[in-house]
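If you scroll down you'll find the structure; I have some questions about it.
Just one protein chain is left out here, and the rest sit where they should.
Labels for the chains are A, B, C, D and E, by order of writing; each one numbers its residues from 1.
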Amino acid sequence: MKTDRNELMKLMKLMNETDNFFSEYGLLDDKVYGEGAISKKHKELFLLAISIVQKCEECITYHLDECIRQGAVKDEIIESIKMGMMSGGTTSYPYIRKIFALLNEKKIIGKT
Amino acid sequence: MKTDRNELMKLMKLMNETDNFFSEYGLLDDKVYGEGAISKKHKELFLLAISIVQKCEECITYHLDECIRQGAVKDEIIESIKMGMMSGGTTSYPYIRKIFALLNEKKIIGKT
Amino acid sequence: MKTDRNELMKLMKLMNETDNFFSEYGLLDDKVYGEGAISKKHKELFLLAISIVQKCEECITYHLDECIRQGAVKDEIIESIKMGMMSGGTTSYPYIRKIFALLNEKKIIGKT
Amino acid sequence: MKTDRNELMKLMKLMNETDNFFSEYGLLDDKVYGEGAISKKHKELFLLAISIVQKCEECITYHLDECIRQGAVKDEIIESIKMGMMSGGTTSYPYIRKIFALLNEKKIIGKT
Amino acid sequence: MKTDRNELMKLMKLMNETDNFFSEYGLLDDKVYGEGAISKKHKELFLLAISIVQKCEECITYHLDECIRQGAVKDEIIESIKMGMMSGGTTSYPYIRKIFALLNEKKIIGKT
Partner (left out) sequence: MKTDRNELMKLMKLMNETDNFFSEYGLLDDKVYGEGAISKKHKELFLLAISIVQKCEECITYHLDECIRQGAVKDEIIESIKMGMMSGGTTSYPYIRKIFALLNEKKIIGKT
């Protein structure tokens, strides 16, 4: 089974035979989460928190990387995690632990 | 750990010692999702969409197979996916990609 | 406060000054839920069920009307309600009761 | 529009013409939440907490009354609310405030 | 029944007889959503979007006011609404319409 994100995104685009739904949805998504009155960095910090609330592991991994790519520093990322935890409740715990494992792996937190 | 779906369903039935809850719940489930005023095919297309909304990967795999078994064609399955995506919002993306990987593997979509 | 659905939809369109997001999102929505490989009637029956699962009272009222407008008969509507109830679990009860009150008011169910 | 809970429950039972779904679902519900290995009081305390997590106002009102009817004392009810709040996260706040308004009205809390 | 937010918050604090749970939870909440590495304004914009995703009407009204109080301008608020809509999916529509009614009433949008 294909698992590569980009290849799968291409497959989705192939679905545009009948209409352009998947491309148009993707364009809307880019528009909403791109640079704007709210910066792309703050939008990615929001998406990290919402991924915790919606308990989506793959989303967490992706948006954590995006936060870093947009220049979010450790303290901003930690605050985003706290917002996700307060809004998502105690069943967010396993997802929070996974983020900390990722942050440790990326040497953003942890003793050196 | 047992992981076979049918064996686990049998285990559940064994729980009927005290009352028949799991069997009765299963019968209700069959009644609601069986052939009726709405066809079983349309019900499975609904269940595929709702599995996306509820972000349940195992449900997606199962109901995609059921859709095909009930004779749903590619265009119906794609429309069901779109409904799940519109109702479920952008955090459905990882689940949508997995369906496309499955559809590709089953040669329902993709270049030939 | 304005509460009229159509007037509010117009307000939303006014927001298109900077980009066309709300109009484009609306067009995607129309495309996904319009007549297609799956009929608009079956899509509205799906939307009634999903409104129960997502416990959205205003959505229920709206999509029940749409189901009727698309020619869904009593037995189809009842089956859609059952699917919503099975998928949504027992906390759907208050919403189910409201649909029955609406169906009774519209003389679709109840003794005459 | 009818709003009386019992009348609406009767309407639902009328729907049993074709099959007994609504009655059978109701019986399963009674079986699961009746007196058992876990007492009905503890089950109602659970249902109060889950109603907070699922943000269902009508469920909260109903299960709070049921908790009291089953003999739950103030400290048990407060602990159930706390569990709902920890599991449901900060968006539970408006629902928590409503429970406190109800508890005050019923003279279970508040200065005398 | 008391409905005033502040009075109800006071009632909640009265519950601190046995332990300080409600006060401590409130302090954590203040800490997480106060000024920090991420500004309070951006946190309120996040809370507006998450209130849409979680379909909590009272939360929407409250956090919209907080956004304005923290100096968020129209374009930032509109972007927050769009993020909530993309993440929350089409069942967010009724909530989006209510925000637009509020924004119109507050003369933040609409023709002059």
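Keep in mind that, in the parts below, a contact is a pair of C-beta atoms (placed from the backbone, for glycine too) under 8 Å apart; a residue touches a chain by one contact, two chains touch by 3 or more.
All values derive from a computational prediction rather than experimental measurement.
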Contact list for the unshown chain, restricted to visible chains: A, B, C, D, E
Option from E:Lys31, E:Arg69 or E:Lys106 whose C-beta touches the chain left out: E:Lys31
Omitted-chain contact residue, chosen from C:Val53, C:Ala72, C:Ile96 or C:Ile109: C:Val53
Of A:Ile38, A:Cys59 or A:Met85, the one touching the omitted chain in the full complex: A:Met85
Contact with the hidden chain (one of B:Ser51, B:Ser80 or B:Asn104): B:Ser51
Touching residues (missing chain, whole complex) on chain B: 1-3, 5, 8-9, 11-12, 14-15, 18, 21, 25, 29, 50-51, 54-56, 58-59
For chain D, residues in touch with the removed chain: 28-29, 32-33, 36-38, 42-43, 45-47, 49-50, 53-54, 73, 75-76, 78-80, 82-83, 85-87
Residue numbers in chain C that touch the chain omitted from display: 53, 86-92
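In this text, only the chains that are shown with their structure count from here on.
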Repeat of the C-E interface, chosen from A-C, C-D or B-D (over half of contact pairs identical by residue number): C-D
Centre distance in Å when chain D and chain E are each reduced to the mean of their C-alpha atoms: 26
Residues within chain C bordering two or more other chains: 21, 25, 28-29, 32, 50, 54-55, 75, 78, 82, 85
